Structure formats: structure tokens, C-alpha cells
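One protein chain is absent from this view; the other protein chains keep their places.
For reference, chains read A, B and C in written order, and residue numbers begin at 1 within each chain.
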Amino acid sequence: MNKVVANADEAVKDIESGMTLMLGGFGLCGIPENSIAAIVRKGINNLTCISNNAGVDDFGIGLMLQGKQVKKMISSYVGENAEFERQLLSGELEVDLIPQGTLATRAMAAGYGMPAVYLLAGVGTEVAEGKETREFNGKEYLLEEAFDSDFAIVKAWKGDKAGNLIYKDTARNFNPMMAMAGKITIAEVEELVEPGELDPNFIHTPGIYVHRIFQGEKYEKRIEQRTVRQRN
Amino acid sequence: MNKVVANADEAVKDIESGMTLMLGGFGLCGIPENSIAAIVRKGINNLTCISNNAGVDDFGIGLMLQGKQVKKMISSYVGENAEFERQLLSGELEVDLIPQGTLATRAMAAGYGMPAVYLLAGVGTEVAEGKETREFNGKEYLLEEAFDSDFAIVKAWKGDKAGNLIYKDTARNFNPMMAMAGKITIAEVEELVEPGELDPNFIHTPGIYVHRIFQGEKYEKRIEQRTVRQRN
Amino acid sequence: MALSKEQIAQRIAQELQDGFYVNLGIGIPTLVANYIPKGIEVELQSENGLLGMGPFPYEGEEDADLINAGKQTITTLPGSVFFDSATSFGMIRAGKVDLTVLGAMEVADNGDIANWKIPGKMVKGMGGAMDLVAAAKNIIVAMQHTNRSGESKLLSKCTLPLTGVNCITKVVTDLGVFEINENGFLCTEYAPGVTVDEIKEKTAGRLVIADDVKEIQL
Partner (left out) sequence: MALSKEQIAQRIAQELQDGFYVNLGIGIPTLVANYIPKGIEVELQSENGLLGMGPFPYEGEEDADLINAGKQTITTLPGSVFFDSATSFGMIRAGKVDLTVLGAMEVADNGDIANWKIPGKMVKGMGGAMDLVAAAKNIIVAMQHTNRSGESKLLSKCTLPLTGVNCITKVVTDLGVFEINENGFLCTEYAPGVTVDEIKEKTAGRLVIADDVKEIQL
């Protein structure tokens, strides 16, 4: 099972304008930097992006926004991005804001072959508008559909050529669910190793979910909020 | 967070007759041997056990069956057990047979706070009788409820005192879902270590799901089908 | 003297019990971590995928892969564990987190909360707030008692779009401590130097003063 492609451009070569992409990452943590750069180079547009956040002005999905490549964002939080705000207010960009756990679980549902799930978040709020509700054990739930997308793009710490992935620390976040949910899943990794080098007990994403894998050329890994304490 | 209890008897001390227990394991692989032995010693009965299998005559849940402690089994496969068959035919024991993936997913649903899930298995068969069905994207699904239980009892390879667990090989099987689903979760481990000794990136069950943990006194780990090949 | 933000956090820290798993929101709630009482062990959940959140890193030891839900660089502690976002919200939804502390723009006397959207302003999103308030079993709001115009944020009905309904169990403001029950806000404690009359005046929702109301002790 060799899923290796040469580089990011090769990995994204058949992503077309108008498609729906799921992208891993939380803020700028664990985002597929190299794949995003390749999509920017490719210049496709009218994309729908399912991603918890929309990057910052000059990094992450923000770069795709600069290129006016995104038609719609499906996210839980889109602050920290002036260009995003401009496009939204001007009507160039649509946004569908959904609760973070709902976003994660709708992706998970897709990966588990479940067409829809009943979730608590948003009951009694405007998020529930137009949604079917149902009571179980005295609590009201919303019926939330599994995501449907063309490609999922994730970033892992290490991966083997068979597509098995492991993530580092909180850079795991949405990546495992997005990876499971993709019809075609592209994984970029900091370190690409041979099958057998990763301990089979400690793989976060089994290779069966990954269709293409490559080692990213470089990782900037920008920090949004650098908070530190002083040594005594 | 110290979840450590002295031993199996201490861990199961408040399990009472008539309760519903979820037990990890697939066949005899990854079963909570020491907790089962303690339940047998305790002599409680009328238990409902949610477990993929029912052990063999003289090991695993089979020991609880010998003691006539089980009122009902909820399982996907119950072969390999003559005493089970005798109790079933004599009407002493009820059995609810459900598809293996449905069993796993109904446990997972409980752990994720989802009251019910839509699953494909059993559509058009007698498993679907009396169940609500619903079509999504042209496919019919069954609505399956999350499990509700009093205790979950799982077996892990290593665990730390904060309740974080890792499993070995295919002994993982149902254990992580059962652990997440328990109102009170008891974990027995082959090796109990200090917090910090397990790599936080490679923990299968976060300690938040585990209420009591102890190191099992000994593990027999019986093999059901010893299959080997000859060296050339 | 009304409580400072730090003092609000300090008072909320008194609600912590040994063995609690706690999720702290951004702002005042984050400060609660600085006042965990001695002898009490709690574990902090960060909904982006960490249990056992430690303090900020020493300068030079920041790791871009290790952040909290506020996107701040943090550290781990012995016993920490990382997990994915679905698992994170799964444990919240399943009621495994014992206490959630978060900020609010408005709280109603029936436990409704509004903290994510102001009509006419750019809406940044609810993040994990709706999941937390819908599922957590014990939610304390930390906020100022009034807004910048001096209007009460404790209302009979929220005016802003809701984040969650009937979910807040307690509010700690700069003026006092308020449990929410079927009669509305039950004032159980007042800030040092703050009078019950001032609290009455600045609370728009139904308010009951507890018979044994007492001064906040920090």
C-alpha cells in the first residue's frame, strides 16, 4: 500500500473549482500548510471549506481568502481575520457558523458511515432554526447531518507510506475526523517513514482513510497567542 | 487525580444484583479477568451483561454463568459455551443478539452523549423488527439507542493512577467504548504506573472516563484458537 | 468595593472540589486556574483536545503544537492526555466535565445565557460555547454585573441571541454570588462594601435575597 505522492501540488492536482473541502486544524495549529499553499498556487475558486477556523489574514485559509478562492466557510469561529470580515460584509463570502462540537461530530459521523446524529448544542437558539428536533429521555436534541465533501486535507506529525498517521499534542484537534470523512483524503506530514516504523498500537488515523500522503517541504507553524511565564 | 483502588474486590464492591454491566473483550481476548473473578466471589445475581461474547464454559463470563449470576446477555455471538446453551434452552437466561458493529456503536454513542444513532446493520432482517427506520440519501437505517448501564468494566495493558489507559494489540476491541460508556467505569490493568509515565499523545482512554483502577493480580489470558505455522 | 476580575475568579475557585474536571472559558474564567485552593486537585480540560492543562511555558519553550482553546501557548502536566475534537466534545456532551466556567453578555433568571452574538456587529462565531452550555451539568458564569452603560446583565429575559437555554446554575459578578433556581436569581453573597440595595437596583431579573446572605470571603 504505497500512498505516497511527490509533493503538495501533485496531491491537490484534481481538486477543482466549486468543490467542498474539509481541512484539519484549530486556529493555526495543525493546519495543512503545504496543501493550502498548493491550492493557492493552483488558483481554483468557488470552494466551500469546512474548517473550524478561517486562518488569519496572511496565513492558513486566510491565504485562500486573499485569493478570493472561497465561496463559503463552514466554521465555528472566524475572528482574527480582517479580509474575511470585508468579504463577508460585502457579500462575496458566505459563512455558516456552527457549534464546534457539532462541527467535529458531523465530520465524525461521516467517517463512521452515520448519515446524521442527534446533538444537544444549539437547542433553543437560532442554530436550531429549521432543524428537526427530537426528545430522548426528557432532553431535546437537534438532528445534524453528516458532512459530505469532495476532499479532506489534514496535517499529521508522522505518517508512513501506507497512510497511517500520528499527530502531535493539540495539533491533533480536527485532523482525525476530517481524515476519516474525506471521499479522498490527502495527508501532509512533517516526517514520512516506512511502513512498520510506527507502532501499530499508537496510530491515530489508520491508513485505510488516507489516499495520498507526502512530506511537507517546510512548516512555519505560526503561533497566534504567544503566552509565556517568567522564570523565577 | 488518584483513581486507584486496592484490588478487584474493592473495585466491584458496590455492584449489586440486578444491575447492568458493560464488559470489554472479544472472545477471551482483553477481558477483565480479575473483576469477573471478584464478581463471581461476590455472588450477586440477576445481572444484565452487555458484552460481545459470553466467554467459554470455564472462563470469562462463563464463570458468571456457572454461578447463575446472569439474567440476560446482550451480545453479538455466544457460541463456545455449553452452559450458556443449557440455561438459554431452559429459559433461565435471556439473550439479546445484536450485530457486532451495532453493539460497538451503541456503546460509543453513550460515551459521546448521543442518545441514539442511525445504523445500517440488520435493515430488512428480524433485527429490524419493532425498530424505527428512516431513509437518508436513498438508504434505509435503523434507529439504535445508546446503551444505558450501571458499571463498565474494562481491561487495559497499562494504566496510570489518573485512569489513563492504553491497550495492547487486538485486546483493545470493545474496551475503549465500554470505558467511555460507563456511569462508573472500573479499569483493571496489567501494569499500573505513575501519572506522566504514559505518553500523553498515545493514550487510548483518557482518565476522565475511568473512576477506579487497579493492577490485576494475575492474567491467565487464555487462547481460544491456537493457530500456528511451522518453521521451514 | 465591587470585586475585581481576579477576585471574581478567586470566588469561583471556591466552588472547585477535589477530583473535578473543569473547563474554563476565555477571560475571567481563565484566571480561576490561578486560585485553585490548596489540597484540592482539579484537572483542566481544554476543548481543543487536552486534559490536564498546565501553566504557560517558560519563555523560549513555546510549542506551536501545544495550545489551549484560546489559542495561547501552554504546557502539559504529569497525567495529561491529548485527544481529538470529537472526543473532546463527546466527553463534554456525556457529562464527564464536572464544572464549566464561562463569561456572558447576558444571563436570564431562568438560566438562559447569551454570549456569542450582537446583532449589527460582525459575528465571529460561537466556538465551543453552545456545546458547553448545552451539555455541561454545572455551569457558572463569571461576568460584570452591568454593561458599560450601567445596565443590568442579569435579566428576566435575554435580549441578545441565545447561546443556551435553562443551563446556567450560578452567576458570580463583581457585586455578588447568585444561584439560579425556579424563583430566579438567589443572592447568597454580596461583595465587601456592596449593599443589598445596590444589588437590587442593578439586577433586572427576578431577584431573591437569601435569608442567610453574607459577605463574600476571599
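The rule we apply is simple: a residue touches a chain if its C-beta (ideal position, glycine included) is under 8 Å from a C-beta of that chain, and two chains touch if they have at least 3 such contacts.
This one's a predicted model, so the numbers in the text were calculated from it and none came from an experiment.
Out of all the chains shown, which come into contact with the hidden one?
Contacts of the omitted chain with visible chains: A, B.
Touch as defined at the start, partner being the missing chain; which of A:Val12, A:Ala156 or A:Ile203 qualifies?
Counting the whole complex, the residue in contact with the absent chain is A:Ile203.
From the list B:Val5, B:Leu88, B:Leu143 or B:Val193, pick the residue that touches the absent chain.
Reading the full complex, the residue touching the unseen chain is B:Leu88.
Can you tell me which of B:Met1, B:Ile39, B:Leu63 or B:Ala171 touches the chain that was removed from the display?
B:Ala171
Among A:Met114, A:Val127, A:Leu142 or A:Ala156, which residue is in contact with the omitted chain in the full complex?
A:Met114
What residues on chain B make contact with the chain left out of this view?
Here the touching residues of chain B are 26-30, 52, 75-79, 85, 88-89, 97, 99-105, 107-108, 119-127, 157, 167-177, 204, 221-231.
Could I get the residues of chain A that touch the absent chain, sorted low to high?
Residues 1, 110-114, 160-162, 164, 180, 194-196, 200-201, 203, 206-209 of chain A touch the chain that is not shown.
Criterion: only the chains that are shown with their structure count from here on.
Does B-C or A-C have more contacting C-beta pairs?
A-C is joined by more C-beta pairs in contact.
Need the most distant chain from chain B, centre defined as the mean of C-alpha atoms.
C
Based only on mean CA positions, could you tell me how far chain A sits from chain B in angstrom?
33
Chain A to chain C: how many Å between their CA centres?
29
Residues of chain A that contact two or more other chains, please.
Counting only residues that touch two or more other chains, chain A contributes 105, 119-120, 167-169, 172.
Which positions in chain C touch two or more other chains at once?
76, 82-83, 86, 90, 92-93, 135
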